[in-house]
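Inspection log for the structure reproduced underneath, given as structure tokens.
The complex is shown incomplete by one protein chain, all other protein chains being positioned as in the whole.
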Amino acid sequence: MTAPAFVPYLLHTLFPPNTHRPTEIGADVMMGLGMGYLVYWLTRHRKWGWLWRDWLTTVDHKKIGTMYLIAAILMLFRGGVDALMMRVNLAMPHAPFIGPEEYNEVFTTHGVIMIFFMAMPFIFALFNAVIPLMIGARDVAFPRLNAVSFWLFAFAAALFNLAFVVGGAPNVGWTAYPPLTELHFNPGVGTNYLLVSLLISGIGTTITGINFLVTVLRMRAPGMTLMRMPMFAWAALNTSVLILFAFPPLTVALLMTLLDRLAHTAFFTLSHGGMPMMYVNLFWLFGHPEVYIVALPAYGVFSEVVPTFSGKRLFGYTSMVVSMAAIMVLSYGVWAHHFFTMGAGAAVNAFFGISTMLIAIPTGVKIFNWIFTMWGGRIRFTTAMLYVMGFIPTFTIGGATGMFLATVPADYQVHNSYFLVAHFHNVLIGGTVFGLLAGMYYWWPKMFGYRLDERQGKLAFWLFLIGFWITFGPQYLLGFKGMPRRMWTYPAGHGWHLLNVISTAGAFVMGAGFLVLVYNVLWSMRHGERDASGDPWNGRTLEWSLPSPAPEYNFARIPTVSSLDAWWAMKQTGQGRGRGAAALRLRPQDIHAIELPRNTGYPFFLGAAFFVLGFGLVFSWWVIALLGLAGVWAALAYAWFDHDQHKHMRADEIRRIEASMGRLPA
Amino acid sequence: MSLPLGTSEEPLPIRFADEPAHHLAGVPLEFADEEQSLKITGFWMVLVTDLLIFASLFASYAVYRPMVAAGPSGAQLFGLGSAIAETLFLLTSSFTVGIAVWYMRRGNQRAMIGWIVLTLLLGAGFLGLELHEFAVDIARGASWQTSAFLSSFFLLVSTHGAHVLFGILWAVGIVVQVLRRGLNAVTARKVYTFSLYWHFLDIIWVFIFTVVYLGAKIA
Partner (left out) sequence: MTQRRWSRGSIGPAGGSSARRILAGAVVAALGMLASGCGRQYVLLHPVGPVGHSELRLMLLAGGAMAVVILFVCVLLAIAAVRFRDRQGRRAPYVPDWHQSRILESIWFIIPVLIVAIIAVPTVRQTYALAQVPQARKPLVVDVTSLSWKWFFEYPSAHVATVNHLVLPVGKPVLFELTADSAMNTFWVPQLGGMEYTMPGEVLPLWLQADHTGVYWGHSSNFSGLQFEKMFFSVKVVSASGFSSWVRQTRRSDPALTAAAYRRLRAFGTTGTATYSGYPSGSFPKVTHRFTLTGGQYVPAVRGYGQMQMGMAGSGGTMPAGRP
């Protein structure tokens, strides 16, 4: 191709019409300004070295957790803006705010971002921030792989978000059912972005699953048997198993779609014997366990928050463990309930309907156990506890509408209607998001050394809860009025308008809740109450035995555990009554030198190389893809040949640090 | 290797530096070190996910088998000859990598490397045969664009082939490391995990041979 023809071609490919609409340009400008300011700030304060040494190359699980949290909140913002754009459009169908092209992109990115780039990293943020601290470990099993997971996720998220600036966003829905995703129906690169970025982040997620599975199985403090583990550690264990078994079918489904698009294979085509139904099966074989991948950690958070703020041991610990495992196992046997109406036949539908209903049993057990943990306790209504109080009724209603959908003939009527939309937001917001926010408020002092302001936090909670019900209550009714999901606009005459207007108003209330949340974080960074004791809530598990934030090595001396709620027991019994340092009774001679993982830059480069590889694949620019692949190999080879992976911390250095935190007599 | 399920044994996460690495009597080099032992556990989990990838591919293949469209069916396309030859190459290489680990356990580095190199040569032979088979199929007009059946066949078999290729490159890297550093806990663990990986690929191939090649002849 000659140079003058090449340039317009390049411009057209990189910046097709759907990347220069007002909203896109506005977002570009905002992102540009944000990045520009970041670069300016880093340069002005000479922070580049700090950024590289302390963050980009870190293998410390606590810092990785912080980075996951920042990413998750940024993505919550992006996904939330998408949601508001949709809601505005549906509130004014006669003078639409955005057209169908943009609406279809927005509902797709909303789904993908909220599930894969908001909920997942938020969960990993909490896992990273507290799981090693809870089980008395100095780090995760594979600290470097932990960094690899993060950077694969981060670069995949960057690639996905690049789509609406360069090349055009995907517009096929987060489920991406073929044959709509085939080239014939969907030319352009948007769908490639979706497939490639999910494949890359899927690798990172799988590694995280392996990492936390091995961490929880093999790195617990002496004496902490499985049945003495905190419930959140159980949640991490079950979630990791789910990840291990759920992501392979997704990988295969996405790979097949990508091959259809890039290599013209015939998996899901209309011609040559392609079979779109195969994708649907593989996708939901992943998709349903994924629901529990994001729900079980929330259950884990609630099982920590309720006992702490009730000042009472978790009710029915054993049945909590068993029911969580039961949910984990059952979740693999229900995937076909996502497509009762695809003609599988009465026998299959009846089987999957009942298996779905069975999940209500362990879930019911958990709900009652939480309530009876409060029963006879002394309940302190902190922000984290309020999220539990909001969660229980909200999630019960979400579960009840789930039973409704599991009733096969009823599902025939409400499948893919707004009833369904309301249901899964009911469980995903009422369950997962409330759980993650509760966890964030609960562990924030441990992560950063200060509390989030409670009054602002409670305001944000009430805005979220009330906004949630104003948004999604009417959507159930829209389902009964026969409104299908994913319509960018609708005609008059079905009585859909008023309910949509109410729903949109609710969405803005939730948006206000998000703003209060962000303000809460920013305000508390400056004015938040410092947590000097390390145990601000009178906690029960080992992470509260450490100073806030925990030092790099976590435990100067690995504790020995003799019961459930190890820290609570230490505070009650002979190891010394009292909070914080007093209960630990650390002596200088207990402290030895510690071997810690050394920082490394290869995970960052590996992520960057995958980004280049992915970008090349998206545009079918094979040279760029090969360059990226070479970079991946280079990073892997570097990792393989790097045998110097540890650094040592001397005992006197640790004693000095502990003394400076008041944990040792100086 | 036993997981400390529900026991109170002491899984010290990261070794105290001023303690000597505890070499337990009778425990192989790669398990004696806590960190290497963790990595072996982790590698088993990698194999679990990889197994699930292949399970998904096998399930898809089973569904797509009748979807031949205008292309050839398995019975028309596959010859058992090259499949049997490939099987022999790979089964033998699984045996040789086993011998390599046997020598490693006895601290015989040279013999171990020799048997690994032989393993890789057999693996390369397998790949050569497979690529030749693919080339013949494609020359007969049976590529993965021909039909959904062939798409799933090529995806399943070439995913396995890509794993073999990755294994070869990985093992070359390990041999270089052993030559440079000798056998220690780290390099021994790498050889051991490679052998697990290689046996795993062999088992997958047995299923491919049975389901794809023999299955086509029976059906």
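A and B are the chain letters, set down in written order, and residue numbers restart from 1 in every chain.
Quick note on the criterion: contacts are C-beta pairs under 8 Å (C-beta built on N, C-alpha and C of every residue); 3 or more make two chains touch, one makes a residue touch a chain.
Just so it is clear, the model here is predicted, and its values are computed rather than measured.
Engineer: With the missing chain put back, one of A:Phe97, A:Phe368 or A:Trp640 would touch it. Which one?
Structural biologist: Result: among the candidates, A:Phe368 touches the missing chain.
Engineer: If the hidden chain were put back, which of A:Thr57, A:Ser319, A:Gln456 or A:Ser533 would touch it?
Structural biologist: Of all options in A:Thr57, A:Ser319, A:Gln456 or A:Ser533, contact with the hidden chain holds for A:Ser319.
Engineer: Which residue, A:Gly223, A:Gly311 or A:Pro588, contacts the hidden chain when the whole complex is considered?
Structural biologist: Looking across A:Gly223, A:Gly311 or A:Pro588, the contact with the absent chain belongs to A:Gly311.
Engineer: For the chain not shown, which residue from A:Arg21, A:Lys47 or A:Arg485 touches it across the whole complex?
Structural biologist: In the complete complex, the chain left out is touched by residue A:Arg485.
Engineer: Touching the hidden chain in the full complex, which residues of subunit A are there? Just list them.
Structural biologist: Considering the whole complex, subunit A reaches the absent chain at 1, 6, 9-10, 13, 16, 92, 100-101, 104, 167, 172-173, 177, 179-180, 183-189, 261, 270-277, 310-317, 319, 339, 341-346, 349-350, 353-354, 357-358, 360-361, 363-365, 367-369, 371-381, 389, 392-393, 396-397, 400-401, 403-404, 406-417, 470, 473-474, 477, 479-482, 484-495, 497-499, 501-502, 505, 618-621.
Note that only the chains that are shown with their structure count from here on.
Engineer: Would you kindly tell me how far, in whole Å, the mean C-alpha position of subunit B lies from that of subunit A?
Structural biologist: 32
Engineer: Note which residues of subunit A are touching subunit B in the complex, please.
Structural biologist: 137-139, 141-142, 145, 206, 209-211, 213-214, 217-220, 222-223, 225-227, 244-245, 247-249, 251-253, 255-256, 259, 263-267, 269, 271-275, 278, 282, 285, 558, 592-596, 637, 640-641, 643, 648, 651
Engineer: What residues of subunit B sit close enough to touch subunit A in their complex?
Structural biologist: The touching residues are 3-19, 38-39, 41-42, 45-46, 48-50, 52-53, 55-57, 60, 63-64, 67-71, 144-152, 154-155, 170, 173-174, 177, 181, 186, 190.
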